[in-house]
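Left out: one protein chain. Kept in place: all the others.
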Amino acid sequence: MTDAGWVLDPRTPGAEKVALLTWLMLAVAAIAFVMVLGLLALGLARRRRLPLGAERWVVGGGLVFPAVVILALSGLTVWALDADTPPAGADPALTVNVIGHQYWWEIRYQPGGGSTVSGEVVTANELVLPVDQPVQLELTSDDVVHSFWVPELGPKRDLVPGRTNHLRFTIDQAGDLRGQCAEFCGAQHARMAFLVHAVPADEFETWLANEAAPAPVPTTDSQRAGMATFQQEACSSCHAIRGVVDDPAGLLGADRNRVVIGPDLTHLAARDTLAAVTVPNDRGHLGGWIADPQSTKPGSLMPAVPLDPEQLLSLLDYLQSLR
Amino acid sequence: MTAGTGAAPLTTDRTALAEARAPDLGPTDRPSMGPLAGRSLAWWGMVMAITTEAMIFALLLFAWFYLWTKADRWPPPGDPLTDLGPFTIGRTVLLLGSSLPVQLAERRVKAGDRRGMLAWLALGWAMAAVFLGGHVDETIRMWSELRPSTDAYGSLVYLITNLHALHLIIGLLFLAFVFGRGLQGRYTGDGEGHLGHGDVTVTVLYWHFVDAVWVAVFSSLYLAPHFGGPGGG
Partner (left out) sequence: MTTPAVAGPTVLAPAAAPRRRAASGARGDHQALHDAWEDRPGLGGWIRTVDHKRIGVRYAVTALTFLLIGGLEALALRTQLAVPDNDLLGHDAYNQLMTMHGTTMLLWFNTPMFAAFGNYLIPLQIGARDMAFPRLNALSYWIFLLSGLFVYTSFAVGEAPDGGWFAYTPLTSSVYSPGRNLDFWAIGITFLGISTTVGGINFIVTILRMRAPGMSLARLPIFGWTILTMSFMIIFALPAVTLAGALLEADRALGMHLFDPNGLGDPLLYQHLFWIWGHPEVYIVFIPATGIISTIIPTFARRPLAAHNLVIASVVATGFISFGLWVHHMFAAGLPFLVASFFSAASLVIAIPSGIQVLAWLTTLVEGRRPRLDPPLLFALGFIVTFVLGGFTGVMVAVVPFDQAITDSYFVVAHFHYVLIGGSVMPIMAGLYFWFPKVTGKATHPWLGRAAFAAIFVGFHVTFFPQHILGLMGMPRRVYTYGSDLGWDWLNLLSSIGAFVLAAGFVMVAVDLVLSWWRGDPAPDDPWGGETLEWALPSPPPPYNFAAAPVVTSPRPLWGEPEAGDGSAGDADGDSGGHGDVARATGHPAWDPVRVPVPTIERYEGEVLDEPPHGHHRAVLTSVLDATDVHVVTMPGPSTWPLALAAGVLALSTGVLLRSGLVVGLASAWIAWSFYRWHREAT
């Protein structure tokens, strides 16, 4: 888990412009506010006549001053928005589809030509991104409207069902960031967060190659029993583990309508957190989350699956082996 | 009047008004104090009501064209075009034509002609009733191919045409109300209970509005999809 964000701690060139703009606007506002307070103090003191007459003050302070500020801000708006607009023809090194679901984030990497990994890589709730490389996010939703927001990365963007929105940025500093759904999306809007791990490019490639691989083969009896539990019980009707359960509930229809209910668990143990950054990903929290999802994240759409203790322990062994 | 300061109110009658206007308007005639000049309160109220109603229809048609531009084809594949046959055109002509007799009814009542007013009202009412019958018939025929729940196209076709029909029914009720009072002679006599003809004027205004809305609905829902428009046909 990581600290909350700070809009004025930008990590992309675009966000840097926004932060600069913010400081500038705050400075102008502070000056104007002091002037207003000054006039107000004069108003509460004894009566006096304003030089040039009140009307000129009204026109000067109420019309000319805001008009100048507005003109300047309009120019700055175009300047700052510019960073947000992808340059024509420039292909991003990496395209990532982010798909909103009620209370979690589905993440699908589409590696570009420069990557050693080919084909789609699927994960959830934790977005690992390379620094100093242009990244394009393609955002949509599977159910209701959500919004993608990482304060340090600049603009937020809505995930609207039936449309695809784009967000393009280049992170210039390695580090972990926290993002959260910013559009009210139902019961657990409050616990629909995600993490962004910005890492050097070579580290990213290593990570991506690992994610692209099928799930590790279980090595112990307990892990094998856990895998069997996963396959036999309700887990496998919502969650995919590539190489084990590729098509939960047989929902990938012939018309290629992609139906995803729960997060892909192929490399679950490689993630830091569970349930969209609700709890840390350790054995205790994982067990609690599976045994009683509603106490970890009330309102979550994950049902409690009745498992006897041995099943649960072996399942934990198996899931924790999915690195 | 000026309680609190103890000053006695200045008692004047018409001259006060003339004086009141003087500084603002310059030397002018004494203000008119004859029978109501300009429109009645109800007329103004109806104009405002029509404005807000027109916004509703405008926004619905905005929704129509907005979804049209988002769609690959409009109407969507499998959905029927609205019927632009002679029957629809005929009933459109009837509805728009009904504005004329209704207008004439207002003219007759102003002339104090009760029979003339009733006759024109009845004609206008009948023409609109035929239009409404045509709407019901069209809806029944369309039902097997298109429903409000088929897709957004179906939803809007039914919403817009039926919202217009609802306004038309309200207009028919207004006309019937005016007809009933006209029958009692309350617009044309001059005895106790005489009402002037404000009701008729306001009803006629509303009637023209319902007709005008149909022009917009007809152009957008019937004509435009037949002749392409945004998003292709």
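We call the chains A and B, going by the order they appear; numbering starts again at 1 in every chain.
Throughout what follows, a contact is a pair of C-beta atoms (placed from the backbone, for glycine too) under 8 Å apart; a residue touches a chain by one contact, two chains touch by 3 or more.
Worth saying up front: this structure is predicted, and the values here are computed from it rather than measured.
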Sole touch to the unshown chain from A:Leu63, A:Val217, A:Val259 or A:Ala304: residue A:Leu63
Among A:Met25, A:Ala228 or A:Ala291, which one touches the chain that has been omitted from the display? A:Met25
Tell me which residue among A:Ile107, A:Ile171 or A:Cys185 touches the hidden chain in the full complex. A:Cys185
Full-complex contact with the absent chain, from A:Arg11, A:Arg157 or A:His239: A:Arg157
Which parts of subunit B face the unshown chain closely enough to count as touching? 1-17, 19-25, 31-33, 35-38, 41, 44-45, 48-49, 51-53, 55-56, 59-60, 63, 66-67, 70-71, 76, 148-156, 159, 173, 177, 195
Contacts of subunit A with the missing chain: which residues? 1, 3-8, 14-15, 17-18, 21-22, 25, 29, 32-33, 36-37, 39-40, 42-50, 53-55, 57-63, 65-67, 69-70, 73-74, 76-78, 80-81, 83-85, 102, 139, 143-145, 147, 149, 151, 154-158, 160-163, 165-166, 178, 180-191, 298-299
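The rule we apply is simple: only the chains that are shown with their structure count from here on.
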Distance from the mean Cα position of subunit B to that of subunit A, given in whole angstrom: 52
